[in-house]
Structure formats: C-alpha cells, structure tokens
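All protein chains of the complex are present and in place, except for one that has been dropped.
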Amino acid sequence: EDPLVIAGESFGSRLIMGTGGAPSLLGLETALRASGTELTTVALRRVHTGSEGSIWDLLRHNGIRALPNTAGCFSANEAILTAKLAREACETNWVKLEVIADDTSLLPDPIELVSAARTLVDDGFVVLPYTNDDPILARKLADVGCSAIMPLGSPIGTGLGILNPRNIEAIVAGAPVPVVLDAGIGTASDAAFAMELGCDAVLLATSVTRAADPARMARAMRQAIEAGRDAHLAGRIPRREQALASSPTEGRANLDLAL
Amino acid sequence: EDPLVIAGESFGSRLIMGTGGAPSLLGLETALRASGTELTTVALRRVHTGSEGSIWDLLRHNGIRALPNTAGCFSANEAILTAKLAREACETNWVKLEVIADDTSLLPDPIELVSAARTLVDDGFVVLPYTNDDPILARKLADVGCSAIMPLGSPIGTGLGILNPRNIEAIVAGAPVPVVLDAGIGTASDAAFAMELGCDAVLLATSVTRAADPARMARAMRQAIEAGRDAHLAGRIPRREQALASSPTEGRANLDLAL
Amino acid sequence: EDPLVIAGESFGSRLIMGTGGAPSLLGLETALRASGTELTTVALRRVHTGSEGSIWDLLRHNGIRALPNTAGCFSANEAILTAKLAREACETNWVKLEVIADDTSLLPDPIELVSAARTLVDDGFVVLPYTNDDPILARKLADVGCSAIMPLGSPIGTGLGILNPRNIEAIVAGAPVPVVLDAGIGTASDAAFAMELGCDAVLLATSVTRAADPARMARAMRQAIEAGRDAHLAGRIPRREQALASSPTEGRANLDLAL
Partner (left out) sequence: EDPLVIAGESFGSRLIMGTGGAPSLLGLETALRASGTELTTVALRRVHTGSEGSIWDLLRHNGIRALPNTAGCFSANEAILTAKLAREACETNWVKLEVIADDTSLLPDPIELVSAARTLVDDGFVVLPYTNDDPILARKLADVGCSAIMPLGSPIGTGLGILNPRNIEAIVAGAPVPVVLDAGIGTASDAAFAMELGCDAVLLATSVTRAADPARMARAMRQAIEAGRDAHLAGRIPRREQALASSPTEGRANLDLAL
C-alpha cells in the first residue's frame, strides 16, 4: 500500500540490506529473513564462490533481489568496469555505485562518483550511488540521471548514526528520486530517525551482521524503519521550548465532581 | 515471552499511554487500539463523566488497565488525597504519582514527590512516580519503595526527546525496579532510543493524541518500542571513530576470479 | 565595570577556581595567577597543612579570597558541621555547600542539600550550593536564601561540558541570585557556552589543574569566560534554518562597475 518505488520497480520493504560482515552464510540467511528485505547488495567477487554455496544462490532462494555493488573501487574507471562485469554476471542493469576515496575513511570520492554515475547512466544502468551528505553533490547525481540518492549518515561501519540531520533533510527536500540513508546506522533508533527525516529507505549491513544477535537486530531494524515511516507520515507534534500540559484541566480541582 | 513486570503484574506491551490531549473519545479509542497498550493513565476527574461515555468505560471495554494519576497536584498532601480518592473510585491501589512544582514548567517537585511517595507506599499503594532525570532522586524513590521509576526525557508536551541520555542510563543502571521513560517523547525514534538506553517501557500521550494522524502515530510508537527493546537485547555494534569496511575484501581486485 | 556581585561583594573576575587536582602548590599558584581568579574554593582539611606551605597562605599571598567548601560531606548534618568548623578556621561566613549522595557519582543529594542550605542560611552563612541542573531544586535553594545557585553542567571531573543547556537556561531565567556553572567544564568553549547561556560565572578546577599545561589552560578559561560574557551581552544573531548571504549583492554582477 506504501511501496518503495525505484526506477519503476516496487518493493514492499524499505530496508535494503548489505551482506558484508556476516560470519556465515547461514547466519546471514537468518538475518536477511528476519529483516524482511527484498533488495540486498552483493559485491561482485562474492557472487560466485563455490565453497559453501553462494550469496547469489541464497538471495535467489529467498526471493530477494540482488543489487551488485562496486565496493572497493577507487576510480570512476574501475567502478565502471566493475559495474559492467556485474551486469553480465548478475544479469541486472542495477548497480549500487561506490567510488571510495581511500581505504581508511571509506568516504566517497565526489568527483569520480559523479563522473562514473554519468557514464553508467548513459550506458543504460540504473545507478544507485553511495554519496556523502552534501546536498549539492546529491543534486548533481540526480541531474545526471541516478535513480536514487544514497547519502551516508556517518562513515561506513562507525555506527555513529546521522551526524548532520540538516543535510539529510536538505537532500530529501531537493531530490526528485528516492533517498536511501546508506552507512552509519548503529541501532534501531538511527534507522527510525532516517525515515522521520524523510528518507525513503535505509541501507545497512554491519549494524545487523555484527550485532551480538543479528537476527534480533534485523527484526528491530525492520520494525524501526516501519515505525519511522509511519511517524513521518503521521505528522509529529512540533518541538516546543515550553512545557504543555497534555490536558490543562485533567485531574485538577473538582475532586468532588469526580466522585 | 518478554513481558513488562511491574509490582508482580505482567504486561505484554511496553507502551503505557496517557489520555490527555485527545480531541474525542472515539479518536482516543482508535489510537489506544493501534498502540497495543495494556495500561493507560487517567486523571481522576475524567474517570466519571457522563456525556459521551467515560474514559473509564472505554478502557474497560478494550481490556486496558486504568492507571489513575495525580495530575494537577502541587503538594504531597494534595497528591496523597487525590491518590486515596482515586483508589476508591477506580478500585485499584496503583497510582501514577505526579507532584508538579508549577503550572508553567510542569516539572516535578523533587522534595514533595519523595515525601508523597513514602506516605503512599506505607499506605499500601503501588506507586509509579513521575520524576526528573536526576539519578539520585530516582534512587531515593526506589529506596522508599516505589514500584517503578518514571523519569522525564524532557518537559511534558515539548516533544524534545531525551535531553540527557546519560542521566537515563544512570537511572537504569541503578534502579532495582522498572524504569519507564515518561514525558518528552516527540516521535518514534525518541521512543526507540529510550528503550535502547535500557528503559523497560515508555509512557506517552501528547505525541500520539496531538499528532496529525494519531492512530498512525500510535502504531509507529508501538513498533518503535518493540524495535528499541529488540535492539537493546540484540547487542548493538560499538560506536567507532574510524570507518570499518563491512567486508575488507569484498569486491576488491580479483575481478577475473569473480567471473 | 561589569563586576560579578555575590552577597554584596564585587569581583572583577567571573572565574571561580577550585584547587583540587593540582600536582603541586607551585603549579597551582601559576595556574591561579594565569586564571585571574579572585575567589577560590578550598577544602577545610587543606586549609592548614604545614609541609610545603598551605593553600591558605598561597591564596592570601596572591590576594585571592578563599571560599571554604564542604567537599566530602554526605549528609546535611555533616555539611553543617564542616561549614561551622570552616567558618572558625577561615574567618569567613561564606561557604560552598556540597552534600554529595555517594562517592561514585559525586552528584548532589537534593534533599539533604536544601535542608543544609536552610539551616546554614538561618545561621548567618552566605551559602553557595553545588546543585544538579533541576530548575525546581534551584528555585528551592534560592527560596531558602542561598546567595548563588551553582548547577552542574555534567558530573564532576567528566569534562563533558553542559549536557542539558535548556535546564541551565531555565535556572538562569528563574534565579534571583547569580548562577555559577559548577562542574563538568572540559575546555574553553564549554566555559564560554556557560556564559552565553546567561550564567554569571563559572567554577572549575580539574579542567585546568589536570590539563597538560595548566597555566595555558587557565589563561584560556579566563579569556573564554570574558568572551562568553561579552557574547551574551552583545546579542548574538538568531539561529536560522536557511542560509543567508552576508550581503546578497556583494561581488555579484556589475564587474564593470567594480573596475
């Protein structure tokens, strides 16, 4: 009834999962099921591994759409090549575009990112770029034809939540395509908060796969995202500097009347 | 399986609702049902009103336990008298104890509060006191025999969320009885956050009854509290100052191997 | 020209220093001089020690007024006794009143504090109580006749700054006597912020005495407090959600005119 729509495709879940950090395929499967996700990123090199069955098989078996990413790419050219290989290997023209500036910060390279996005869109890809929280860069990514904008809340794996909510709100306000909060989620309230800021979905991996109880955290994230979406649509009360009695007269005086 | 237990009574829901601010009994009923609450506060003077059916009837009809409060009381004596009248009127020895310092801040009077709590406990009441976020006052309330501690996140009706999370954590760490975050919740992520800090339940009214769509917000709060509880129990990832790749090797290099 | 006035006494400096944590008397003296303080707390037991000269002598020699405290007292009675001993030993009826709830949190005991304050005021003391950040407790302390209110920003020695600025603002708004931010200051911007919130002075010890370079940090605190006071009086610009060009037309167009 309230689907997430990206590039014309509808998803019942607004939680996009990543697969990194999972200690085992079995644990990953349990967590993915608990999360209710319908779209999950996979790194190209993990698509085909023979050992214990592949992530690719796992996703297909659970009816989850695979979203190849370009994790580990440091330049536009590298990301473009990886995307093309993934398109053939995974038989999808969707790609989560990552162009990382360095191995330490894992922050996106803004200039290489826009360049890669432009090329991939021109080549027929549905491009979902992982970006920083700069509203101007987000606009440029939309302008070159990306199908969603995926800003970070904080650096990958930090679990620091959303460090600059105003930037996320500004990205949401200006984006003609869905906004997916990607990176930085640490716990359920972070995910709910992202949705309350107006994000259309949340992408997370580590906060679930590295939690002490991944399946329970996956369930928490699923509910938190639904809660945040509902809260966003329900129209929250304004923040007030002064107290306001929930009912100015309730319980006061007139005790005789009450009995 | 994970009930909230207060004074030996079990509740399946960890959302305690207030009734203030509701525009109509019908709207209130819809919101209460959506919230899943099993325990709801009522001000004494609102218990018996004939006009459109009473809140009392509404709660009974929906199987929700009524928790009388002493809203609007400014002294220990006034609160004690109100609690006793409520005990007779509502046939329960449970009371949400409020002793407010003034009409403007609606903040608790710490000294009158402890005094009233002591007297009511000695008189056989199950006392659930609304208090500020001072860990020392919380301890005193537990010491005099209160059955839960209900600290504010921020002043009543402000919707500012939890202004001092460290104080709430300190209250939780020291409390031998359940801690219920009471007052200040503005939206779903605030409620989830309270649970993540270790609170056992959340009490809220205005954020639901005065939302644009109270039933939807009630549903959001219900899910957020479940999500926050799960996240608390699931063991979140630590906050890190530096980025951490969800999988250091995924997608990197070896593109030939991947195909 | 803009003195701090407490109980009719004027001070040119708005920085009140504590002496705890200083590694040596010499280091303490250097820091106190750099701070420009005119009022410094001393614990009673440190007043008279013969070994390397006393803090008492140090303060007198530098023209700094000594403010005895009741550090380490856990009850009203203990604090009252300590205050009386200090009055005789130090020949002053001023006292920084501390009644601590426990050794771990070092948080004030709100009920014992008000009780001790009332007794000491009635006995002719000028009482400066160290309190939590509850605006209601602050009001009670003013009501019993305290000459200043000294709320914490965060627990003693944590250096976490001001965790709940709204509470400090509320205390300032309601206080008929000077408000001194006491405890929690970690660095210079914390002290400036306290003054910007409307505090009349700042009391700090650890942040200077345990800094790597105490004298330099003392100088920083001195300037920060003057800066914060000036900023408070200068009337800051409002916070805006939207950007505002400092001059909408500057530099734009008309390049021909410019040359």
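Each chain gets a letter, A, B and C, in the order it is written, and its residues are counted from 1.
Going forward, a contact is a pair of C-beta atoms (placed from the backbone, for glycine too) under 8 Å apart; a residue touches a chain by one contact, two chains touch by 3 or more.
Note that the coordinates shown come from a computational prediction; the quantities given were computed from them, not determined experimentally.
Student: List the neighbours, among the chains on screen, of the chain that has been left out.
Tutor: The chain that is not shown is in contact with A, C.
Student: Have a look at A:110, A:145 or A:198 and name the one touching the chain we're not showing.
Tutor: Touches the omitted chain: A:110.
Student: If the hidden chain were put back, which of C:36, C:110, C:178 or C:228 would touch it?
Tutor: Answer from the full complex: C:228 touches the omitted chain.
Student: Which of these, C:39, C:66, C:80 or C:107, touches the one chain of the complex that we don't see?
Tutor: For the chain that is not drawn, the touching residue is C:107.
Student: Counting contacts across the full complex, list the positions on chain A that touch the omitted chain.
Tutor: The list for chain A reads 101-102, 105, 107-111, 114, 132, 134-137, 139-140, 154, 160, 163-164, 166-167, 170.
Student: For chain C, enumerate the residues touching the unshown chain of the complex.
Tutor: 18-21, 43-48, 69-73, 81-82, 85, 88-89, 103-107, 155-160, 186-190, 192-193, 196, 205-207, 209-214, 216-217, 219-224, 226-231, 233-247, 249-255, 257-259
The criterion applied here is as follows: only the chains that are shown with their structure count from here on.
Student: Quick one: label the inter-chain contact graph as line, ring, star, complete or other.
Tutor: Contact map by chain: line.
Student: Can you check how far apart chain A and chain B are, centre to centre, with Cα atoms defining each centre and the answer in Å?
Tutor: From the centre of chain A to the centre of chain B is 30 Å.
Student: How big is the gap, in whole Å, between where the Cα atoms of chain A centre and where those of chain C centre?
Tutor: 45
Student: Using the touch definition from the top, which residues of chain B touch two or more other chains?
Tutor: 105, 107, 160
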